[in-house]
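Take a look at this one; I'll ask things after.
Here the complex is missing a single protein chain, while all its other protein chains stay put.
Our next item is chain A:
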Amino acid sequence: MTIDLNDKPLPPLVKTNSIEQVRYPCSIAAMHSVSAIPRVIPITHCGPGCADKQFVNLAMYNAWQGGGYGGGAVVPSTNASEREVVFGGADRLRELIGATQNILDADLFVVLTGCISDLVGDDVGSVVREFRDAETPVTFAETGGFKGNNFTGHELVARAIIDQYVGPYDGPKQAGLVNVWSLLPYHNPFWRGDLAEIKRILEGAGLTVNILFGQHSGGVAEWKTIPQAQFNLVLSPWLGLDVARHLERTYGQPFLHVPVLPIGAKACADLIRRVVAFAGLDPAPAEAFIAAEERIYYSYLEDFTTFYAEYWWGLPAKFAVLSDSTYNLALTKFLVNQLGLIPALQIITDNPPEEFRPAIEAEYRTIAEDVSTEVEFEEDSYIIHQKLLRTDFGHKPPIIFGTTWERDVAKGLKAPIVEVTFPTTYEVVLSRSHVGYRGALTLLEKIYTTIVSASA
């Protein structure tokens, strides 16, 4: 049952409820947004397999990222049985939270609920409130799998921590302090390295940065300073906007929305200048940072011409990106504007809420001054692969940026593939980054090593 490339005539592609070869898990997978904060541990109130399934598939078989301090097999779970379905799971949850307080060494626990709890209607809020004086604070988010995917779950978790742990604040703001809302931790396998590079760039621009997730986050102490920030920066096409609006309402914080996660010197300079202007910072140090970074960046690009301009055996001219919206837009922007590649197929796969789609489409229509392209929204890999097979890439194969699911289709098209988003199973990723100045160079190395190494 491999895909038959000669399968004619082609049936029309009809979108149904079916999702074959998943490209996102469910809300409770946002337990990874919890464990992505240093020393914060999720407590899952769900069936026996939920926590393991989300970990194994999102953090293990997705670029072998690992569980971190309090993720993976550490995560407590009520492992709900028939008893919790019939009689409710509140007592069991109370028992688990109590035991967790004694066993796990954390700064904060976040309870996430699964389908069972949300269907039988456990009053999780009441149970959690009983622990208001516990040694380690406890918050909760209702993330039943039927409520949405891990992107929406991520925003539920962020809001839960802000509302229930960070709490009210009406003190002064700290000029130059910014909260960054960007990549979805673990879903994008490069989130750790990417967030580190984003923090580095924003600091170079003269800001103090609450990066909030990953190795460079200061954990709950950093989260406590969220209300003091001068503003929020949403660095993605849509993820984080809901949180930023919530923070605007809660703490009166303005936010700057930059849809393009910056890859390469042009996008970085653009971001830095927008942020500096928004924050009202002195542009001089930022310009000095840009100049210093560009000197190094472009010296490498000069060296790259030995390959890019002189490689005998041909390189792809067109590309397809089949990924979540943040990486899709960022890669498309970079490939068009930095490398001069031609966009042939862009499919966004994270199911952005309808309200954000027109603005995302507009970004693609103005992807460069002289280039306009269309973007599509699909989540079912069967349809995505059919669209890939039905695209006219011209006289030679494109380069495909996608997931493990595309490996066979890519092989059929004789196209090189770079796995960039969930699921990325045939990659091991630790601190590798694709964004900023440094990540862009790593991305070039990855793209062209993939192509060259497949030559013979």
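As a convention for this text, a residue touches a chain if its C-beta (ideal position, glycine included) is under 8 Å from a C-beta of that chain, and two chains touch if they have at least 3 such contacts; residues count from 1.
One rule holds in what follows: contacts and distances are computed from a predicted model.
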| item | value |
| --- | --- |
| Undepicted complex member, UniProt protein name, chosen from "Thioesterase domain-containing protein", "Carbon-monoxide dehydrogenase small subunit", "Sulfurtransferase complex subunit TusD" or "Nitrogenase molybdenum-iron protein alpha chain" | "Nitrogenase molybdenum-iron protein alpha chain" |
| Touch with the omitted chain, as defined above, among A:V85, A:L256 or A:L389 | A:V85 |
| Option touching the unshown chain, where A:N57, A:T250 or A:Q338 are the choices | A:N57 |
| Residue among A:A29, A:A141 or A:V220 that touches the chain left out of view | A:A29 |
| Positions on chain A where the hidden chain makes contact | 1-2, 11, 16-22, 24-29, 41, 44, 47-58, 60-62, 66-67, 69-70, 72-82, 84-85, 95-96, 98-100, 102-106, 114-116, 119-120, 144-149, 382, 404-405, 408, 422-423, 425 |
